[in-house]
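Remarks on the structure that follows.
The complex appears here minus one protein chain, its other protein chains still in place.
Chain lettering (A and B) follows the sequence in which the chains are written, and residue indices restart at 1 in each chain.
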Amino acid sequence: MTATKAARASGSTWTRSRGSTWLRSRTGARVVGIASSIAVIALVELLIIAGAINAFVVPKPTQILLAIPRIIAEENVLHRFWQTAQEVIWASLMLAVFGIALGSLLFRFVGLRLAFEAWVGALAAAPIVLMYPLFLVIFGRSTTTIVMIGFAAGLAPVILKTLDGLSGTRKVLIDVGRSFKLSRGQQFRKVLLPAALPAVFVGLKLGLIFAMINIVGVEFLINFGGLGQLINELAERYDLPGTYGAILFVILASVLFFAVLERIERWLRPVE
Amino acid sequence: MALRAPPPDPSTLLDVRNITKRFGTGDEAIVAVDDVSFSVAPGEFVSIIGPSGCGKSTLFNIIGGLTGDYDGSVTVEGSAVSGTHPAIGMVFQEESTFPWRTVEDNVAFPLEIAGAPKAQRMERAAHFIALVGLQGFERRYPSELSGGMRQRVAIARTLASEPRILLMDEPFAALDEQTRLLLGDKVLQIQQTLQQTTLLITHNLTEAVQLSDRVLVMTYRPGRLKRSVRIDLPHPRDSEVVSSAAFGQFVAEIWQDLREEASRGVEDAESRVRKGAARR
Partner (left out) sequence: MAAAGGMRPDSSSASHRVWLLRVAFVVIALLAWEALSRSGVLFKDVVPSLAAIGRALANVLSTRDFYANLGVTAQEIGIAVVIGGVAGVAVGIMLGANRFLSQAFESLLLYLGPTPKIIFFPVMIMWFGVGTGSKIAMGVVSCFFPIAISTAAGMRQIDTVLIRVGRSFRASTWQMVKSIYLPAMREPIVTGLRLGLGVAIIGTLLAETKLSNRGLGYLVIQSYALFDMPKMYALLIVLFVLSIGVNAMIGRFSHAQRRALA
């Protein structure tokens, strides 16, 4: 920020370095970021028109963009979106209930925690979604399979962060509870759990993201469900612009989902 | 030289007898508190002062019932203290307000635990909030308040449980001097109004003299009671009293004992560092 310093030192912010100052500012950077992304897309468009990139492998970006409204109209995208959303909601509910419960259980019984926390940690790193053929066998080709995979994939972080949050409660707050002679249950409900809430939400956020990613992924893999299935279908139909368009749509939806979760996390944070 | 235990007195509220607390075992054992005995009469404001490392906080935890496993006994209004006691209200040194609750929900907390209905809780809470001078801030969250204000919330919360004795562990330690003085005034006002029996642990000499009826001086580790000084200054203790000659005399008197203990503490710390360095 030396340009700004120099500007300030010279007694005014409106010196000729204002242009580059703005460019160096955060909004300036963001604009450059977006502009260069658009520039890259435009470049791709030109290369395809010029024949440097095979149009049968990469459709023109304009075509892809045009495909989006088409697939929304023809392929019942909103209905599919709702289907995927429902699966995510079910998985989220299960994650919240079982994840927080199991995390609390591990917290309550130190023996269990010592024995199994490391295992849950290992589970977090394990490729659970690879078991999808197994889930298919057990639950059939159904929504249940998809929800269960989402749940299984997102469970570990919720348990771990709940445990983390509960055990990270500041000692003085626990002492306050003790000084008021809170029962164990009261201590848990009124002191430990609220104190753990920010961490619990971080865990839920992670769990939800894993769940969503795996839900859409499995929909694609087993050709069943909502948005993931759409991509698979369009790909099998060799509808290139449609496939790219659908992928783009799903990416946008998941970015939105992530942004919403971030927003909620930030909203919960200032209480601390 | 340990202070001899006074004969049991029916008009004492808090009776602390022969408290000895050791940490560790065998040769490595540290005696944090050594045969401490004293009592506090109803309505009295007693301060315990001593250098860092003299076991004041250990004593605080023992009297409050947070620490067990010690020799001796603590009795409040005739009933023995084992584990936390509803008659003892504790105010901690660290930030202890619940950050997820508003000021009024914080202060109403003990009433909530006791099962009081909401309207009654809020009314009582408002009373104590006003007592500490925070009226108007009921709906705010602790994160919106200054450190001093948060400590006032903590004090109000403890007072709301209407304890027979208020036990405070250096509640103003984290605050700057001016805030300290003002809060000290406030606390004294409240104490006089409520006739609240109070035991304050502090390392601040002027604070101890300003607020207390009696000051107990502790030695450096192992912590014993060295002296008990009766502060015969009149109430209310405004800034005039604080700048009076009598005040200065009390401070000087206690400082003599305190200085000796404080320098022992410093020497001890230095020798520990030297020993540690020699080992390497």
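A few points about this structure:
Going forward, contacts are C-beta pairs under 8 Å (C-beta built on N, C-alpha and C of every residue); 3 or more make two chains touch, one makes a residue touch a chain.
What you see is a predicted model, and the numbers here were worked out from it, not measured in a lab.
Taking every chain of the complex into account, the chain not shown here touches A.
Screening A:Leu46, A:Ala73, A:Val97 or A:Val255 against the full complex identifies A:Val255 as the residue touching the chain left out. Among A:Ile49, A:Leu66, A:Leu134 or A:Ile264, only A:Leu134 touches the chain left out of the display. Touch with the hidden chain on the side of subunit A covers residues 24, 26, 29-30, 32-33, 36-37, 57-58, 107, 110-116, 119, 122, 125-127, 129-134, 136-138, 163, 166-172, 174, 192, 209, 212-214, 216-217, 220-221, 228, 231-232, 235, 240, 243-244, 247, 250-251, 254-255, 258-259.
Convention: only the chains that are shown with their structure count from here on.
Every residue of subunit A that touches subunit B in the complex is listed here, in rising order: 170, 172-173, 175-176, 178-182, 186, 190-191, 194-195, 197, 270-272. In the complex of the two chains, the subunit B residues touching subunit A come out as 64-66, 84-86, 88-90, 92, 94-96, 98-101, 109-110, 112-113, 141, 143, 158, 161.
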